[in-house]
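Down below is the structure, laid out as structure tokens.
Shown here: the complex without one of its protein chains, the others still in place.
After this line comes chain A, so read on.
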Amino acid sequence: MKKYTYTDKKDTRSGFGAGLLEAGKRNEQVVALCADLIGSLKMQDFIAAFPERFFQTGIAEANMMGMAAGLTIGGKIPFTGTFANFSTGRVYDQIRQSIAYSNKNVKICASHAGLTLGEDGATHQILEDIGLMKMLPGMTVINPCDYNQTKAATIAIAEYEGPVYLRFGRPVVPIFTDPDQKFEIGKAWMVNEGADVSIFATGHLVWEAIQAGEILAEQGIDAEIINIHTIKPLDAEAILASVRKTGCVVTAEEHNRLGGLGDSVAQVLATQLPTPQEYVAVDDSFGESGTPEQLMTKYGLDAAHIVEAAKRAIKRKTKSAVSAL
């Protein structure tokens, strides 16, 4: 088992800010828009470097999405920045018609996703955004796990042609991925190989899954951990290959259990390789105020809950399911 350690912690949104600056340096067509949340989105460095390529829209997200669609006409690569809630639910129809259906090369970059936004409470803690975005035909949905991966993903989506939803967050979390990684959209990342259970995690839950893997190892359970940073298009090949080895699955995400990574994985498995699966996700509820750590514990999104889910999944492995492999 590969041991993951970290020496530094940062917020993934800062990875976005660093990636946006780098993408802007590499391609002068990259432009950015923000709806009155420059500091929260860590867009200051891009703005300082390229003031003429930045558009402050004020608190008007619908207009921002429409403008982003329009900026692509003329060759620009627009990155929009606001909280995940205001990047998706608030502007769903603008994204649907002006961006997704119109197939515009817009990068919808969403910070403060999920419960880890913390004290602001449920109005701002969207737990439905992955579902909303993945249902849109042609939309790519990415949820990276740490600062380095978010930075790499931001650079990668600038080079990709088509609409993308990039989801990241506010809390300071361990940096454990390679600073020089090449981010491949749609390619799952093998964190740790194992034989007893597949843990597919996305976003902040990847680090929790790594912690869970260590706890499970101490108990003699060999977990395979895979980072599904791209929820759409889903790396079905990697999922199936892993499940053929392990025969049971845990999915882990900071999202409603309805419509998120877990459902995407379940759809692949139900149609191609029916497998016992346990969800680590929010059980169809809104969030509430609290510290990120308190909320992740209360709503069952931490290493301890992944461990329990892994044990349940292993218990559900039946002879017939195994023999079907």
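Simple rule for what comes next: a contact is a pair of C-beta atoms (placed from the backbone, for glycine too) under 8 Å apart; a residue touches a chain by one contact, two chains touch by 3 or more; residues count from 1.
Just so it is clear, contacts and distances are computed from a predicted model.
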| item | value |
| --- | --- |
| Undepicted complex member, UniProt protein name, chosen from "Electron transfer flavoprotein subunit beta", "Putative transketolase N-terminal section", "Sarcosine oxidase subunit delta" or "L-lactate dehydrogenase complex protein LldG" | "Putative transketolase N-terminal section" |
| Hidden partner chain, touching residue among A:Asn103, A:Gln181, A:Gln211 or A:Gln294 | A:Asn103 |
| Hidden partner chain, residues of chain A it touches | 31, 52-53, 55, 57-58, 60, 62-76, 78, 93-94, 96-98, 101-104 |
